[in-house]
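Starting off with a structure, shown below.
Removed from the display is one protein chain of the complex; every other protein chain stays in position.
Showing chain A:
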Amino acid sequence: IPSCDYGPYFKIYGLRSLPLSGHVGFDTLPDQLVNKSIKQGFCFNILCIGETGSGKSTLINSLFNTSFDDSMSTHFHPNVRLKAQRYELHESNVRLKLTVVSTVGFGDQINKEDSYQPIVDYIDAQFEAYLQEELKIKRSIFNYHDTRIHVCLYIISPTGHSLKTLDLLTMKSLDSKVNIIPLIGKADSISKTELQQFKRKLISELVSSGIHIYQFPTDDEVVSQINTIMNGHLPFAVVGSTEVVKIGNKMVKARQYPWGVVQVENENHCDFVKLREMLICTNMEDLIEQTHTRHYELYRRCRLQEMGFRDTDSENKPVSLQEAYEAKRRKFYLELQRREEETRQKFVQRVKEKEAVLKEAEQRIQAKFEHLMLMHQEEKQKLEKKRKALEEEIALFNMKKANAELLQTQPMVSTPVSLKRDKDRKK
């Protein structure tokens, strides 16, 4: 929903205010706008940076009065990762699509050089996704699920001394990309006087390092007073707890120690209520707006300049953007063609290889076949020989048989004695 920022019309536009002679009815406009937003729902994305065990998950659970299931993280991650979880919260008629991104393994490594780069990359990736959607020709930006980080809760360890180098480096690399709200985690380990000193030290360090933390807006009369006061309380010293303890006759969120009970929602004990008040009840809308109009615009400007766009010829701007779109389109088609060609080449290559393999197999089979043929021939010859031999034997036998038969028929006519004598003689 496009929003307006003209401020006092009369002065800027030199327009006279027209008096109305009756009730027109456009005073319902803010309600119309709000109704639209209720239908669409709100998106809010929190990035929680803090060392392992600094109380991130407990803090988020306490802030939103619900229990997002989370298990305790180990200290032995080789590098820093980000874990994003999406939730949908309902309160009266407001639907809040909340995304909580926490660091995993921040500050655990022996060598912390690469600690903050994954965080910067993640934030940039969300901006990039939004920018890509915005640059598309056919886009649906009003439907777009905004994943850009609206606020970064940076949890500082309650050492009581000063900021760690890691803190300084991380915050410095993030302050132009996201609204940073520094917090002192596990603040029940610091006494009140130490806390004041600690806060002052932290603020002066932040200022001297040139780190811009988020300032609650003070230009609107309704909230300026409370925001100014709250700005003076930064960084908030927070204590989180999801356990309840009975105090008096109420059950309150608290941490129970042998020496007393730290009540999370007691303003004398810690700044938790202030954080919740500022983050959710008073400035959520401003955080979202600052992210869009300041941080995102800066990112967009840098990216577009990187891509080669210029505003100098403001007359020809749309044309040159069209040229850029044309160029992009051409590049895309070229890329497409290149990919197609590459795929085709790969395919041809594969076919060749397969062919070679098949040919080889064919040759092998051919060789086998020939060998078998040879063997078969040899066998056949052998058998031929044998057959011939057998035939000869049969022929011989037949001849003998014929001779014998002949001999038998011949001496039948002569005397039997002589036959007998012949027979004896034949023997």
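The rule is simple: a residue touches a chain if its C-beta (ideal position, glycine included) is under 8 Å from a C-beta of that chain, and two chains touch if they have at least 3 such contacts; residues count from 1.
The working rule: contacts and distances are computed from a predicted model.
Per the UniProt record, the absent chain's protein name among "Quinon protein alcohol dehydrogenase-like superfamily", "Trafficking protein particle complex subunit", "Proteasome subunit beta" or "Septin 12" is "Septin 12". Within chain A, the residues in touch with the undisplayed chain are 1-7, 9-10, 13, 15-34, 36-39, 42, 63-69, 81-94, 96-97, 101, 122, 125-126, 129, 137-139, 142-145, 147, 220, 222-223, 276-277, 280-286, 289, 293, 297, 300-301, 304-305, 309-311, 314, 317-319, 321-323, 325-326.
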